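With one protein chain held back, the other chains of the complex are shown just where they sit.
For clarity, chains are labelled A, B, C, D and E in written order, and residue numbers in each chain start from 1.
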Amino acid sequence: MLVVNCNTDAQVTAGIARTAQAAARTCVVRAVQPTWGPTSAEGYLESYLSAAAVIERVAQERSYDAVVLAGFGEHGREGVRQLANVPVVDITEAAVLTACLLGHRFGVVTTLASTLAGIADTIELIGLSGRSAGVRASGIPVSHAGVATSDGADPGLDALERESRLLLDAGADVIVLGCAAFGGLDARLSERLGGIPVVDGVGQAVRLAETLLAAGLTTSKHGPYAPPRAKVWTERTLPLPAKISRPGS
Amino acid sequence: MLVVNCNTDAQVTAGIARTAQAAARTCVVRAVQPTWGPTSAEGYLESYLSAAAVIERVAQERSYDAVVLAGFGEHGREGVRQLANVPVVDITEAAVLTACLLGHRFGVVTTLASTLAGIADTIELIGLSGRSAGVRASGIPVSHAGVATSDGADPGLDALERESRLLLDAGADVIVLGCAAFGGLDARLSERLGGIPVVDGVGQAVRLAETLLAAGLTTSKHGPYAPPRAKVWTERTLPLPAKISRPGS
Amino acid sequence: MLVVNCNTDAQVTAGIARTAQAAARTCVVRAVQPTWGPTSAEGYLESYLSAAAVIERVAQERSYDAVVLAGFGEHGREGVRQLANVPVVDITEAAVLTACLLGHRFGVVTTLASTLAGIADTIELIGLSGRSAGVRASGIPVSHAGVATSDGADPGLDALERESRLLLDAGADVIVLGCAAFGGLDARLSERLGGIPVVDGVGQAVRLAETLLAAGLTTSKHGPYAPPRAKVWTERTLPLPAKISRPGS
Amino acid sequence: MLVVNCNTDAQVTAGIARTAQAAARTCVVRAVQPTWGPTSAEGYLESYLSAAAVIERVAQERSYDAVVLAGFGEHGREGVRQLANVPVVDITEAAVLTACLLGHRFGVVTTLASTLAGIADTIELIGLSGRSAGVRASGIPVSHAGVATSDGADPGLDALERESRLLLDAGADVIVLGCAAFGGLDARLSERLGGIPVVDGVGQAVRLAETLLAAGLTTSKHGPYAPPRAKVWTERTLPLPAKISRPGS
Amino acid sequence: MLVVNCNTDAQVTAGIARTAQAAARTCVVRAVQPTWGPTSAEGYLESYLSAAAVIERVAQERSYDAVVLAGFGEHGREGVRQLANVPVVDITEAAVLTACLLGHRFGVVTTLASTLAGIADTIELIGLSGRSAGVRASGIPVSHAGVATSDGADPGLDALERESRLLLDAGADVIVLGCAAFGGLDARLSERLGGIPVVDGVGQAVRLAETLLAAGLTTSKHGPYAPPRAKVWTERTLPLPAKISRPGS
Partner (left out) sequence: MLVVNCNTDAQVTAGIARTAQAAARTCVVRAVQPTWGPTSAEGYLESYLSAAAVIERVAQERSYDAVVLAGFGEHGREGVRQLANVPVVDITEAAVLTACLLGHRFGVVTTLASTLAGIADTIELIGLSGRSAGVRASGIPVSHAGVATSDGADPGLDALERESRLLLDAGADVIVLGCAAFGGLDARLSERLGGIPVVDGVGQAVRLAETLLAAGLTTSKHGPYAPPRAKVWTERTLPLPAKISRPGS
């Protein structure tokens, strides 16, 4: 099973690999990351570039039984579905569909506020906005997810707990972790919340992909996920424009 | 794993048991049926009575790790969620959530026209009406599902194929089998449809329940699925009123 | 006119009978309650069992001109519509449809938080979620509705007023009483709220049923409310499982 | 009870008066029509001018206990609610709310295609688009509604039946008459449709208004239906511009 | 280009004329006001009467290339579309459609609370409720919009800023000015809000109308905006009923 981190942070990829492999029953997980793109996707621009990089990365692989896309709220899943002849599960889908089995309304806690709109769009296209009690940002960037300080404090978990409680007040009875890098925090957050189910999309996407393999089900090739027609493509070799790769400079 | 047929037709229960056990990886399936109620639930009245009978049936069991509710579009799943301390997966949820991983729009083929409104209501409450291309009746009653004639013809499968094709014309690229008794028809219908994915909720509900067990996730007890308060209940011993059990007489 | 309380609390049934009879113009009210089930329905599990008990109770009656279902947000109305050949009005429908004639957005004040999800589901299926400014719990159980303390204080009414004001702040200009046992509180709550219309579903359901009788209109039997096909039913005699009737033990 | 036809066709007003009075139990009906405006409102422009004329007509009355607005899908009901201190029921509301008590999905048959968009808008603002299986035009203008030919044929009823059957095919199980001038056709159309309930808004609006009077309920004056602030108005005496009153010339 | 203020306040019309002419590139603006009606439209009743007066006012004009309707959230635009053979742009449409090009969610700040429901209805019919983060009232009546006090304070702008900030907190990233008389406040409010885009519908409606003229596009006459059939209209000469023109007396 191919598990694709959507950013180029090898540490995040390694964490995803651990979470994914721990969840797998029947598959061997091979976690990869794009060969180019941002070290974290925290908004539309980065998400669209990551989507292309993820699609290209999957296209470089020859043999796999299923694909898990490990970017929460990120773009591109429908493109990978056109590309691959195997089941494709996105962690956003995996997490919110699962949450609907566990409670009446779910809430999502994610990283930075810059990701909120994209996550809301994704949930709207999945079709489950009506089951959502809200999406809230913890202020923790992807790169700092789950990092405890030297004195044992864990400001990331504190922030997740704080935002989760606001979502519970707003009617949620299940919490969804809105970042692939939050893997491993689900049990600890659930404990802090007195047992409220907390869903980690990475592990659950792996499990759902295995159910599809077991059922002999794969992406429909008789609609928008049919492979593209053969046509001329223009190659590229140029590096990323500076305006993208160094927005602050 | 407790798999509960919603009607009292032992043949249907046996079929469900086979389909469920074939899907199970880690669990032993125990398929049961209510001790009272209709031999098939094909509309609101029967569905509501079945819901009560199913809830009572689950309440008679002592020990199980998960519950699968094997009545497509039937009522009661939220009640079982209040009752049980383990994951509860309804086959309607399992089927339509899975279909959303496989295609852009799903269509449901079910038994009699009398079930259409209840199925539409259920999909609306699940929240996925926007992903549905329609629900269509094949005209095959629950009791006749998958029964071939002596000369090898299979009018049930013919009807499912005919209605499925109308759903594909209406935009579906995945078909959902809208009856627990259709288990086993998924592969044959998919073949007839040229490889369109066909989702059987029974097998997939078992698989999803196993993912929840593996993930250590269970129904949220911090919202509407918390157990009911202790209160006085009036016992009952009376048989079903004749108007319900013999509507045609 | 048959008015069916959905629980087995005779005091609540008596109160409903008073409210219903006071509202009736042309009909004699006969208020009944199920022969089994919980003394109050305050969540999904109790609601589904009450639905079956209510359907069975209606099936025991021989002659009536209309049915009013007096359980706010409870399940089962579509089943009674299949069963009866006369108009069937549910108090939830009666209340929210009437509220739409009186204001731009309505708010619902109900008993315990455990009922909120079921009420929201019901309003969604009625189709009027878009007209709702919210559903809020007063914390008053069904059994304590409208009970003043010995020193004349009325904590129930206080709670209803408090939650109503929050709904008005959220955009409601009409309040709906979200419990059959709140009958008689409408005028007093309206007075406390400075004349905001407060709709009691019980009285209004009786009146609406009378309009249907006067118009010669009854439930459509050409769709999902057609009577069920005759089929085999399994009788039952067993008492309620202990897990249901004594959830706290 | 003041029943206001929205056009200036005295014959239509007389028909509405008959239908309304036949429905009234406790009220004396006084049917009026605007002093100016079109002889039929069959589209947006006519509807907006009728709305003003209807509001002005109601403002000329001194004493009435309730108002019924007898223009199907027409504008203005919220304005009359601001003006009057009594219950105000629009026949569109009355018809579609009632239809929701009788079936799962309703369909509307109206006069000309030019009215379809306005009716759809009205149902959307009422909030019940989700319960509608469609709105269809019969091609019969308001002025010809219910007029049989000398040889006993009834092309209007034929057209209503034809369009109703298309709505039933589309999922409706209740038919709503989409024109105030269709009063009296409900029973005949229902008979032709084999007993499908057919709702006439005029009679039902009168009945609903009587339920509000009986309940002591009236329009909320604590939201958008509060009376307007006193302010300067510019009087008018000029006749209607020719472009409006003679669009064809 | 004909720009129609919806009220009879000549000062407001003059302000609209200035804003509109400043925005026009290719057209000469002719700003007019109805010959009768309220000096401000701040709720349903006034809006419906203004709609008729606006339609009549447009009907008095002979020659114009486009119409801009300068009443935010007011009724009548579809009627003017039937009447005119040229592009018709309503400032509500212009403002919210433009806001959708600038941000992810918009918020509307308007005058009095009495206008909120009508604005919400209009946005719902435009179809963009899903893009709205809310509509809030500043408490500033139309007649006081943009009037600074003698000591240089600007309580109107203060109120708009306060409500805008609440909308930003609720998720808006663009602000829409919800009153034709707010023209000219957009730049100042944007500056106070640190550069958040603030859209004034009057100027933008003029610009959009010019794009339609340039594109050779005009209102579709093949649907509900086709001209009305010729029919008999009843003339009128009577003044406005006192109950409308002097509601406070």
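Here are a few things to note about the model shown:
Convention: contacts are C-beta pairs under 8 Å (C-beta built on N, C-alpha and C of every residue); 3 or more make two chains touch, one makes a residue touch a chain.
Fair warning: this is a prediction, and the values are worked out from it, not measured in the lab.
Within the whole complex, the absent chain has one touching residue among A:F72, A:F106, A:F182 or A:Y225, and that is A:Y225.
Touching residues on chain A toward the chain that is not drawn are 8, 34-40, 42-49, 51-53, 55-56, 59-60, 75-76, 78-83, 114, 116-118, 121, 124-125, 141, 223-249.
Interface residues of chain E with the unshown chain, by the touch rule above, are 23, 25-26, 78, 87-89, 93, 97-98, 100-105, 126-131, 168, 172-174, 187, 193-197, 199-200, 203-204, 207-208, 210-212, 214-225.
Convention: only the chains that are shown with their structure count from here on.
With each centre defined as the average position of its C-alpha atoms, the distance from chain B to chain D rounds to 43 Å.
The set of chain A residues touching two or more other chains comprises 104-105.
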